[in-house]
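All protein chains but one are shown at their positions in the complex.
We just call them A and B in the order they show up, numbering each chain from 1.
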Amino acid sequence: MTPGSTPAACAALLRRDLTLAWRRRGDIALPVLYAVIVVTLFPFALGPEPQLLQRIAGGVVFVTVLLAMLLSLDGLFRPDIDDGSMEQLMLAPQPLALLVGMKILAHWLTAALPLVVVAPVLASMLHLPPPAIVVLVVALAVATPLLSLLGAVLVALAAGAKRSGMLLALMLLPLCVPVVIFAAGAVAAAQDGLPWIAPIAWLGAGLALAVVLAPLACAAALRIAMDT
Amino acid sequence: MSAFLAMGGYGFYVWTAFAIFFIVLLIDTLAPLARRRRHLREIRARIARQANRRRPGTPARNESNA
């Protein structure tokens, strides 16, 4: 790769973000810890009957993963905006959408992938049967990048705002309703012995669309939010 | 008249629904009017402050982008 070319810039940015994340390993563990705590609390609140826990397991794990991702989303662009490197990215000759896409990829690798890995453990804590766990992992593997992409657009929009903590949740809720419905629907269908391919396929279609459109929207939103 | 108010036993639901409709729209009508009056008062206060600050003999500063 020639230095300064678009692939080289993307690779460099990805390497930088992953290095930064690795230096602060504790922050990666935080969402996972949060998810474990939330899932542990459910049996205490609802009682330990396996039938009840089995019925709600898929939904609980999904909502927990979603909230844990929301926790980490706020830090997606914030450090770069604070130290001024976001301005550098916007001035770079490479297309901003691609660079932002790399940042989203790095965020997914560091914040969402650990959650997907830990999800089977959480699900078996709630007595989800093994065939359904496989579907859960597949659904999460498709749904979490979709959530990362959608969330990134909203984080970019709120980037110039003074306060954005609760606002981000309010804006993300309408966007993630379809994702939750299809992802949890696939698990519920697998639990009932019904075909579960269709909702996963819908999620995949959404992901394909989001991979193309979300970085573009994200770049446009950043330009609006940073335009001073 | 009381039969009209009773609405065939559904009076509570019907009249509460209509009350919500009118109260929400009334608030929606009055809120911008009150805010506009406040803005105008603030602008007048600012003009008055600027007029006081201006010393006699010096030309008025143009603070159009204040």
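By our rule, a contact is a pair of C-beta atoms (placed from the backbone, for glycine too) under 8 Å apart; a residue touches a chain by one contact, two chains touch by 3 or more.
What we mean here is this: contacts and distances are computed from a predicted model.
Novice: The chain dropped from view, which UniProt name applies: "GTP-binding protein", "Phenylalanine--tRNA ligase beta subunit", "Spermidine putrescine ABC transporter permease" or "Heme exporter protein C"?
Specialist: So the chain that does not appear here would be "Heme exporter protein C", according to UniProt.
Novice: Could you list which residues of chain A touch the chain missing from the display?
Specialist: Contact residues on chain A toward the absent chain are 153-154, 157-158, 160-164, 167, 170-171, 173-175, 177-178, 181-182, 185, 188-189, 199, 202, 217, 220-221, 224-225, 227-228.
Novice: Under the stated touch rule, tell me which residues of chain B contact the chain that is not displayed.
Specialist: Residues in contact with the chain left out: 4, 7-11, 13-14, 16-18, 20-21, 24-25, 27-29, 32-33, 35-36, 39-40, 42-44, 46-47, 63-66.
FYI, only the chains that are shown with their structure count from here on.
Novice: Chain A to chain B: how many Å between their CA centres?
Specialist: That gives a centre separation of 42 Å.
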